[in-house]
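Every protein chain of the complex appears in place save one, which is left out.
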Amino acid sequence: MTEQQAIAETDLLQLDRSVGDFHYEVKYAYDAGAGLSEQTIDYICEAKNDPDWLRDFRKRALATFLREPLPTHWASKQLAELDFSQIRYYLAHGQKAGRRWEDVPDEMKRTFERLGVPEQERKFLAGVEAQFDSEAAYSNMKEALRDQGVLFVGSTEGLHKHPEIFRKWFGKVIPTGDNKFAALNSAVFSGGSFIYVPPGVKLSHPLQAYLRINAESFGQFERTLIIADEGSEVTYMEGCTAPRFDTATLHSAVVELVALPGAKIQYITVQNWSPNVFNLVTKRGMAMENAEIRWIDCNIGSRLTMKYPAVILRGRKARGEVLSIALANSGQHQDTGAKMIHLADETTSNIIAKSISIGEGRSSYRGMVKIPNHLKGCKNNTECDALLINTSSRTDTYPAITLRGNRSSVQHEASVSKISAEQIFYMQQRGLPEAEAMSLSVNGFVNDLVREFPMEYSVELKRLIDLEMEGSVG
Amino acid sequence: MDLNRRVLPERYNGGTKPALLPNWWQELQDAAWAEYERLPMPSRKDERWRFTDLGKLAFTGYTAGSPVPERSRSDLQAFFHRGEAPALLFANDSLLFSRSISPEAKKKGVLLTPLLEAANGAADLLKSYLFRERVALGAEKLETLHRAYATAGAFLYVPAGVELEQTVDLSFWLTEEDAATFPHILVVLEENARARIHLRFGSTNPKGGFACSVQELFLGAGAQLEIFTGRKWAEGTCSFDLASVRLDRDANATTFQFNQGGGYTRTESRSRLLGSGARSVMLSATMARNRQEFDQRSFQEHSAPNTRSDLLYKSALYDSSRTIFAGMIDVDPGAQQTDAYQSNRNLLLSPDAEANALPGLEILANDVRCTHGATIGQVDPEELFYCLQRGIPLEAAQRLFVLGFLTDVIDRIPDADAKRSLTEEIDSSVSQPRRS
Partner (left out) sequence: MSLQISDLHARIVERTILRGISLEIRPGETHAIMGPNGSGKSTLSKVLAGHPDYEITQGSVVLDGVSLLEREPDERARMGLFLAFQYPCEIPGVSIANFLRAATQARLPEGESLSVTDFYQKLYHEMDALGMQRTFSSRPLNSGFSGGEKKRAEILQMAMLQPRYAVLDETDSGLDIDALKVVAGGVNRLRGPEAGLLIITHYQRLLDYISPDFVHVMVAGRIVQSGGPELALELEKRGYGFLEVQYGSSELSPLAGAGAPG
């Protein structure tokens, strides 16, 4: 590559990084300050006007969080870099999200406009919730869906206005004590979506959440609960960004999905965190008889992401799927994977995970598949493929599979490879510059998964991958 | 043997020459014991013990150096008298029988002796290798226990360029249910040397015992080693076999194990590919019955460029048996052109059998070919129907499948004689009538 080319590409890279890398000064009406204690919890409860049961719930969760050790015995030692006393746990401008963009405070509206959210809403979304630090700034859904009884609100509104549905499932798929970060989220959660889709209602367009971290040294802890009632269908998408700060930012969400008999939930994530974000997320769905849950996940950016979307296959013939793309650049560790817990006959699950490590980036696949107790006709298929771009790139695979009894089957295959030199040469011979050939090849590697994303996202994704690839050649 | 206290056993009970351990060896034992006492017991929190049923580990109630009853002694000796291969036979850590290598091999400088003899006759050579490797993949505590107790074992040394044509027969037995054994196998092949070993572990009593063996295998540049291990401990035996093979440039190792019997059997197998062009093939066929647990851990360590490793572990599980396979392929930065393969296949034949697989990769170089796979499944119902349609009864059909499933591992062994005898061994144990 010539020097000029290199300069041109470096410039381009920086230019584009700035899509998410900006922030406006915002005056916060609510600020719990740095550090975490019972007082922090009380502050949040009062700001959000939480009911007593929730205050108790949060305090019990705090005790669990403080008691549990960091899981550094199996996970990255990098976790130890997190200083929980330096993080700000609650920052909000106000308590009520606007239903119209005109009602959204200026700085926030400008932020989301720069990120293109209102435009996407007009084009292809059935509803949008835009969260700015701890609370949603904007929340709206198409009128027609409201008439059909679909609920799409923030978690606070969900628990206040629809306690009979909310409390039935809240914390049931992911109990507080599941892991240290689920406990942390349970203690301080704010924001996130609550969705209920009534029986038989099938949403033709996706609902979307946009999660924006704006403040420095901030922890975002949204909590999402989606319940798809019998025979209903819903697709939910979330996008995430944050500006680049000098100090670490923490994002620790809990997402619970419940697919009642015959329902289908598709949960799509495209994260493009800046490289100072610790992204420690617990996502799990429960699929009842004949229901289907699919996690489609694309992880780009962040310093450390730990995320293993799970499906508990509770009802006969339930299906679970995780499709995951991870891209780790220098200074980043994508520790992602999937869990499939089979608890009923004839349940099937499928995992396809593809990762790309660039520069000194590290991507790890961690998986768990469990078929216990004399079940019959269960099947899991797992496929992990890793692509290593540079000599110092790293990948790991850590699956754990348990199968009991002679009437089910599990299959796991994994491979590690680099970009084929033959392929690059072939493309160069056709006149493509090496860098472009590499990008094309990487896009080819993930293409079958990218196709599973909605079209608008897959275009975006390809562009993101191209950007990450730049500078990796030579 | 009470493992909370160190009781130095009478080591040379029953027949073998009493010999004093040299000082340097005693010092190693003392250091090992101190380390043993310091190390924690295996725990559920340790990833390297994940899925192990720790309740099946039994360390107490054994005696090291139990006398060998006359009857077991004569049975075992009779069996080995028949052979012609150079052999060393131990029971409860006492040497019962030995047959030396051919005079021609001796003339070329090949050495095959019990460890204790080597300590007197070839002390310097032994000293520079014995207990040099850190072998364990989790069972460090057991490894130090082994070092504190081990005196029984074999030392095979083949000088540069020498090919030992005879297969060496090494076997270690437990005759009493409260007996303990700590076999040590030390093999040193110098440049371009070759050897083949048949290693047997077994019991003459039907009940139990404790075994903790370590294999240290050193392969110089271009050396070739094949080890076939047959393991058939009595039903209640708790056993550990920790093996490490170090391969220098262009060295080539094939290890094959056939596992059956025992109560809890843990194998830790490490291939260290330290020189360019080295190649290690790691094979295992396991037949798990009753409530047996086979806990197999492996490590394919690629430290040099252009190295190859190929692992295939297969298990057939009956009754309430359990297996664990935890393997790791590690490719160091700079170990470019590594070609590593790791495959674990499990065939479940009963509703209560359980297989666990943890196939792992840690890859820090990019120009590599690494794949791994794990499957856990049952006999394909269509294949079963096909057999039944030919009039083969269900149980016979199942045996046929298990045989086919396991002999597939043997197909990877290049030597035709070894292949035939191993196939027969598997055949006879698959066909043996079920006890439970």
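Which chain is which? They are A and B, in the order written, and residues in each are numbered from 1.
Keep in mind that, in the parts below, a residue touches a chain if its C-beta (ideal position, glycine included) is under 8 Å from a C-beta of that chain, and two chains touch if they have at least 3 such contacts.
This structure is a prediction, so every number in the text was calculated from the model and none was measured.
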Neighbouring shown chains of the undisplayed chain, as defined at the top: B
Among B:20, B:78 or B:396, the residue in touch with the chain that has been omitted: B:396
Residues belonging to subunit B that touch the chain removed from view: 380-383, 385-394, 396-397, 400-401, 403-408
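The criterion applied here is as follows: only the chains that are shown with their structure count from here on.
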Residue numbers on subunit A that touch subunit B, as the complex places them: 73-74, 374, 386, 388-418
Subunit A-facing residues of subunit B, complex: 45-47, 50-51, 333, 336, 346, 348-379
